[in-house]
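Below: one structure in structure tokens.
Of the protein chains in this complex, all but one are displayed in their positions.
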Amino acid sequence: MTTRIHPLLILFTLVVYVFLLGPLIIIFGASLSDTTYLTFPPQGLSFRWFQNIWDISAFRRTIVTSLQMAFLGTGIALVIGIPAAYALNRYRVALPAWLSTLFVLPILVPEIVIGFSLLRSVTVQAGVPVWYALLIGHTLLVIPYVIRVVSASLASFDFSIEEAAISLGSPPAKTFFTIVLPNIRSGVIAAFILSFITSINDVSVSLFLTGPGVSTLPIQLLAHMEQFFDPTIASVSVVLMLLTILVMIIVERTLGLAIVAK
Amino acid sequence: MPRFQRLALSSISAAALFAALPAGATTFTISWWGFNGDKMQEIIVNPFQEMCGCEVVFETGNNGDRLNRLAMRSGAGVDVIYLTDSYSQAGIEQGLFQPIDRAQIPNIAELYDLAQAPQGEFGPAYTVGRIGLVYDAARVDPPITSWNDLWRADLASSLSLPNITTTAGPMVVLQAGRHAGVDAYTDEEATFAALAELVPNIVTNYNTGSEMINLFSTGEISVSMTQDFTLGRLREAVPTIEWAALEDGEIAVLNTINIPTGSENVELAHQFINFVLSADIQRQLAEQGVDAPVNATVELSPEAAAAWTYGQEQIDSLQRIDYSQLNPARDRWLDRWNETFGM
Partner (left out) sequence: MKRLAGWMLASPATLAITFLLVIPVAITVGLSFGSPGQGDWGIVQPYADFFASGFRRNVLWRTFTVAGWVTVISLAAGLATAYVVARCPPWMKSTLIVLAVFPLLTGVVVRSFAWLVLLGREGMVNQILQATGLTDGPVAMLYTPGAVIVAMVYIFVPLMVLVLVGVLENIPEDLLQASSSLGAGPVASFFQITLPLAVPGLIVGAVLVFTASFTSYATPHLLGGTRQMMMGTFLQQRALVAFDWPGAAVVAAIMLAVIVATVLVMTRLARRLNPMAT
């Protein structure tokens, strides 16, 4: 780059980054503290708060539920979202324009309003069991991300390749799996990751849809925080951060991080 | 295999793995505050799980939250529910609980009279408590001796009161009426004017006992109003906490256990109630600083008894609240309370 940057601006950027990363480092430190309350710098060194995550059955349960919701919700969203994205791009002229607006509604409508509405309609009126209601909420939450990200990669796909294959006698379904899907691979993976992260971090929808014995990790974290102010929260946070780092390394290795920034 | 297919396959198999995980033995669901979670686990949950061969799961939260969620599910989802008497009264009025078969709970006969059937044919009380004031003696001087001390100017930004949506919240309003020298039920203007004078002293109001303890242990507050069962954990967090000896009296609260109409393990629920009312469990809970006993056969050492509402004589001395009057008033007060403290 040719333009020089004013040193004050660089200093400011540095401050912003300290502001962004400092608190995370402090959580990391606090999770290792040997005290029963939260301190930084840590006093004494101990992994017992990490042990505690495993010892508290509510954490074990909610981690499993959170992963179930993230995997299954994202999976279902992919199964119904990819065809929708495909239809939007392939048959754009044949479909009404409002359809693509409909597909972004779950992002436009505030999550907390979705949660409240689902509680009333799905849980109370329709009597759907808690676990399934939660899955519905999580699926709904991530559908627009799937459709948008997959659409973006379909937009640059040349459908004449597909038509050529079909005119050469390849059945349409097979053509989709052998020609189209491999070409939008990176879009699908990006959609998966984005949806997975959205689902696993969700608070506002889950807040209304959790019930006895079925809760997600962020909701359990809030509940635990109301009861204890011990470093367990910090150690759960650290585990989540380490998982995040792992995900980012996998993404970086397979696709390059630019994809998440989109 | 292409990378993409491998990723897809591994995520599908991971999903299948997790989907297969729930199920298994009978699950018995308890709805309670989540307070003293570790001690409850040790004294009640672990031995009960062994006894019933079932898996115990929880719904936690404050009284109002849990009762509402139960109402939304039309009484289904949990097998027993712990509530303070003001909320179990509301639950009974909403038709959410089933009558208790007292023949299946022989231990009820050992309880003090007032605990056996505080609300007719519904659940018994498992503990009796007081609502009063606590303060950190290291930071509050002179000590708290009256409800009127809440209005002291030296307590600026050091107080947390129970929210109106908790058991003790409406009692704050009653005390404000008393402070103003009026009847809170009839003169709301003067009562809420007295409450408004409290605002400078308040840091934030709390919804659960645990939240209040956190506020003490992080030093945000030094005075609060609470039920006595929080005292044990308060002292563990901050040893200098004192239970205020109030010259103008404390308020009695009974905590009850009920079986919701939608319980799927009614027999087990009766067994559970019988179990927590047994002299042995009641004594352990009292000695560990969890709950005051209502089983009259429990003998406590003077030290253990000091923290609790203990013995016939002391129980008789507490003031009872008329919830048929207080509960409707609470709904009326909610908005004014929000206006007073939420601005």
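A and B are the chain letters, set down in written order, and residue numbers restart from 1 in every chain.
Please note the rule applied: a residue touches a chain if its C-beta (ideal position, glycine included) is under 8 Å from a C-beta of that chain, and two chains touch if they have at least 3 such contacts.
On a predicted model such as this, the values are computed, not experimentally measured, just so you know.
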Sole contact to the chain not displayed, among B:Thr84, B:Thr191, B:Asn205 or B:Thr309: B:Asn205
Residue touching the undisplayed chain, where the options are B:Asn36, B:Thr60, B:Thr165 or B:Thr191: B:Thr165
Full-complex contact with the absent chain, from A:Leu32, A:Ala58, A:Leu72 or A:Ile114: A:Ile114
Of A:Pro23, A:Gly127 or A:Pro182, the residue in touch with the unshown chain: A:Pro23
Residue touching the undisplayed chain, where the options are A:Thr139, A:Ser153, A:Ser195 or A:Ser215: A:Thr139
In chain A, positions touching the absent partner: 1-6, 9-10, 12-13, 16-17, 19-21, 23-24, 26-27, 30, 38, 40, 79-81, 83-84, 86-88, 90-91, 94-95, 99, 102-103, 105-106, 108-114, 116-122, 136, 139-140, 143, 147, 197, 200-201, 203-204, 207-208, 218, 221-222, 225, 233-234, 236-237, 240-241, 244-245, 247-248, 252, 257, 260-262
For chain B, the residues touching the chain missing from this view: 62, 64-65, 68-69, 71, 157, 163, 165, 202-207, 218-220, 334-335, 338-339, 341-343
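Going forward, only the chains that are shown with their structure count from here on.
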Residues on chain B engaged by chain A in the complex (per definition of touch): 2-4, 7, 11-12, 14-15, 18-19, 21-22, 27, 29, 31, 34-35, 37, 57-61, 69, 72-73, 77-78, 207-208, 210-211, 214, 217-218, 237
Of all residues in chain A, those that touch chain B in their complex: 37, 58, 61, 64, 67-68, 71-72, 75, 119, 123-124, 130-131, 181-182, 185, 188-189, 192, 211-213, 223, 225-229, 254
